[in-house]
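With one protein chain held back, the other chains of the complex are shown just where they sit.
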Amino acid sequence: MKAVVKTGSHKGFIYKEVAKPSPGPNEMLIKVHATAICGTDISYYEWNQSAIDFTSKFNVKFPFVAGHEFSGEVIELGSNVKSFKIGDRVAAETHIPCGECFQCKNGNSHNCMNMGIFGINCDGCFSEYTILPESIAFKLPENISFEEGALLEPAGVAMRAVEEADVQPGETALVFGCGAIGLFAVKLLLASGVSKVLAVDIDQYRVDMAKRFGAIAINSLEDDLDALVKKVCEKRGGVDIILEMTGSPKVYETLFDYLRLEGKVVTVGHPGGEISINITKNINLKGAKIKGLFGRRIWNTWYNLSSLLESDKVKLLDVVTHRFSLSQFEEAFEQVSKDSGKVMFII
Amino acid sequence: MKAVVKTGSHKGFIYKEVAKPSPGPNEMLIKVHATAICGTDISYYEWNQSAIDFTSKFNVKFPFVAGHEFSGEVIELGSNVKSFKIGDRVAAETHIPCGECFQCKNGNSHNCMNMGIFGINCDGCFSEYTILPESIAFKLPENISFEEGALLEPAGVAMRAVEEADVQPGETALVFGCGAIGLFAVKLLLASGVSKVLAVDIDQYRVDMAKRFGAIAINSLEDDLDALVKKVCEKRGGVDIILEMTGSPKVYETLFDYLRLEGKVVTVGHPGGEISINITKNINLKGAKIKGLFGRRIWNTWYNLSSLLESDKVKLLDVVTHRFSLSQFEEAFEQVSKDSGKVMFII
Amino acid sequence: MKAVVKTGSHKGFIYKEVAKPSPGPNEMLIKVHATAICGTDISYYEWNQSAIDFTSKFNVKFPFVAGHEFSGEVIELGSNVKSFKIGDRVAAETHIPCGECFQCKNGNSHNCMNMGIFGINCDGCFSEYTILPESIAFKLPENISFEEGALLEPAGVAMRAVEEADVQPGETALVFGCGAIGLFAVKLLLASGVSKVLAVDIDQYRVDMAKRFGAIAINSLEDDLDALVKKVCEKRGGVDIILEMTGSPKVYETLFDYLRLEGKVVTVGHPGGEISINITKNINLKGAKIKGLFGRRIWNTWYNLSSLLESDKVKLLDVVTHRFSLSQFEEAFEQVSKDSGKVMFII
Partner (left out) sequence: MKAVVKTGSHKGFIYKEVAKPSPGPNEMLIKVHATAICGTDISYYEWNQSAIDFTSKFNVKFPFVAGHEFSGEVIELGSNVKSFKIGDRVAAETHIPCGECFQCKNGNSHNCMNMGIFGINCDGCFSEYTILPESIAFKLPENISFEEGALLEPAGVAMRAVEEADVQPGETALVFGCGAIGLFAVKLLLASGVSKVLAVDIDQYRVDMAKRFGAIAINSLEDDLDALVKKVCEKRGGVDIILEMTGSPKVYETLFDYLRLEGKVVTVGHPGGEISINITKNINLKGAKIKGLFGRRIWNTWYNLSSLLESDKVKLLDVVTHRFSLSQFEEAFEQVSKDSGKVMFII
């Protein structure tokens, strides 16, 4: 079968023929239908510091098939698989929990102490077929398409951010970063009772998308965020909820200024280095609550998100702006750094 | 001034001239603009058991001006009033907290141990003017009209029910009763991330209103609620959230059958007598969580609700179906028992 | 091997020789060391309505070995068992989750939609050996003895009740029923920040045990609970937390009178029939929060409880008042209805 492969610790992927895999007893063979490009894939494509850190932290071995956001159809079952059958349409969680550690046994399997990462320390889904452990497979509801299904994983990050923000209906929110996850967050916040969602980016294409999805969005290179927050959230003295989805150190320079006293911050973006924070002023006297995010709640986030989609309260597909075939992978990765929302492979 | 007065422990109100009142040091004189009829007003109009119970519990003295859901304009200030000025547009909380008891000092002033009730144990607002303690006045945001402002109190009950239900985005809800508060609840649940809201009543006019507001609504005299819940909530094994807004013993006969395991119930309707509950089956083995409701969180509920209105996420005015002048009070109270949503006096 | 067996739908157990079982692929053979008598065992011994209801609800088949609270040693491993080894000391959860349903996949496997019950719809532990599914085995920390280990399951019910009560340090609590679970609750509440624990029973032997464990305990046949609550909780207007552990309809006649406004009730005892509740007065106007309980959180409750034991913050063994051999089972079951705390078999 054809696959996009990471062959070693250097820039680039290779599109090549690899052996079609066979499922082990607790695994399934999946015909991949749609798969999307994530920031982690870009890191591996470019082989930047983040990829180097991940490779070391998760003990990654080369070569491996890249990609982890996808949906597809079950075409072969391992001998122990019980909850799925051939023909089932599935998406997949990326975090592979061990099921045995303290975290797994206490409701935090998304942050397992012995976690595997699908598409990082095992083969992923930028390929015609992929092997999926039953433990991370999620059966797609009937009225969710393959393309939408492939967005459940990344939109699940935004969903979890909304869950951790513990929205009180009527609160206001500010989203830093209008990449795909930021855009999903805008939609999900608006669907979850937030009265006004502010959104910020430095890319006008993305700012325009956020506006289209209902945010009060600005390009912070051109417009004054401070004035906007003061105007919109005057009574509350700042926004109630901030979702940080850029990982940019620059954002942290002013982030807490926009937060109201006793407000909530969820950090999703992964900064490359250390961030300087004035704990006294910005956390203690502010009374801030901060939650760091890694992954989706297994399976709460998946059920909640898919229920919102099933009932048509939220639409995800208009975040997708470009679709490619696998063989066009170079073009696809170039597109990501230009005007784009989510970029997908249709297989 | 003209007022609708409850003169004693018998059926009916009287529309009559009464002295225009003067505010004490911590009070304000308000020109009433809009005021709505609540179930409690109906109880006092009809002088039913619920009115008798309230009269005894809250030490009510006759005569008193009826009514407590309203909005108006500040036209005179008591000497100690600090936070309001003449011309301010206001609505009012009905629960008058003492500010000194354990409940008030621990964030539960809505359920004060020495609570007064506006329009029950002091004069209310079915009149041209009313006296409002500063402590229960809420300043209306600019873009909320007087009519909408008069709905904040009853819609606040629905809002608090939604708050207590602790909605996880994507959950399903079932509302028993499509009176005004049930209708407000339908709107607020849908705005707060609930994926599907089922609603039930035995009055087709109200069922139709609930449908218009986005609920999957049925007339339980004609349609099969059991089948509907099974179909809509099959995967979850029942609805996640039930709001009981009828007070009908009949509802309790099957209410818990529709709740999923570990689901949440908020009881708002006040049954007249005792209700029989199978605790083992319906609460323990079910793992149910039940919260009884009395009043709005002061002032969280008010801020949250008015933020939803200000941002146009929720509209309340289409719940109002009839408007009368004060002198038409008999007609208004008759209308309440016919096809109607919320019934209002415009003054 | 010898076992205490329930042979059919009638009173009594039989002590007899049965075949020593062999573990399936996901099971382990356990040498039972200590096992305790639970209320459910008594129901089955006496064959009362509760046993009849359980038998129908959980599709129980006769004959089966009774008993489910125990600890023992792993002596044989099924072929798929991964997390345990021969010689491991274990206790066991009684609720056998399917792992696949909505409840299991959303953090509520204790209330699985397809739940099996160890010792009810499969053989239990009143025997020399028992078969334990790996999925419900809990490895005992080194400094927890077999006898203490056998108490983790019943004490886990009390622990979960404390967890669900969401104790704020300094709050007061009232425990109805000083049977073993009530006594465990007294100890756990006192260890979890409750300032004063009131406890009530009608059996003086148990009242005296509760006193010894630190409760302000009274025999409600002789002493005035109303006066006690008024005195101890005067400022708060009632107790903050009530744990109902009797299942007695009589308790419900006054239970809510002792609860402060906005207080919390956890119901653990299973009443035989319907209970009459004045929802308006006792739940709505009271602002009560009620949580029904079934089982322990898997595995949070187990980890939390065993951490309390490991650090010696709580001792469980002094709740055990009588120890028997399996062959003395009739004597043991007689003892339960006399002066006793927890009654155990040492095997």
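To keep things simple, chains are lettered A, B and C as they appear, and every chain counts its residues starting from 1.
Everything below uses one rule, namely that a contact is a pair of C-beta atoms (placed from the backbone, for glycine too) under 8 Å apart; a residue touches a chain by one contact, two chains touch by 3 or more.
Here the structure is a predicted model, which means the values were calculated and not measured.
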item: Candidates C:C101, C:V157, C:L188 or C:I290 - the one touching the absent chain; value: C:L188
item: Residue, one of B:S9, B:S22 or B:N106, that touches the chain absent here; value: B:N106
item: Among C:Q103, C:T130 or C:T172, residue touching the chain not depicted; value: C:T172
item: Among C:Y15, C:Y303 or C:F324, the residue in touch with the chain that has been omitted; value: C:Y303
item: Chain A residues touching the omitted chain (full complex); value: 53, 57, 101-103, 108, 110-111, 113, 235-237, 247, 252, 260-262, 267-268, 270-280, 282-294
item: Residues in chain C touching the chain absent from view; value: 159, 162-163, 167-172, 188, 191-193, 195-196, 235, 300, 303-308, 310-311, 313
item: Interface with the unshown chain - residue positions in chain B; value: 82-83, 100, 102, 105-107, 298-300, 303
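Everything below uses one rule, namely that only the chains that are shown with their structure count from here on.
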item: Inter-centroid spacing, chain C versus chain B (mean Cα positions, whole Å); value: 41
item: Numbers and ranges of chain A residues touching at least 2 other chains; value: 300, 303
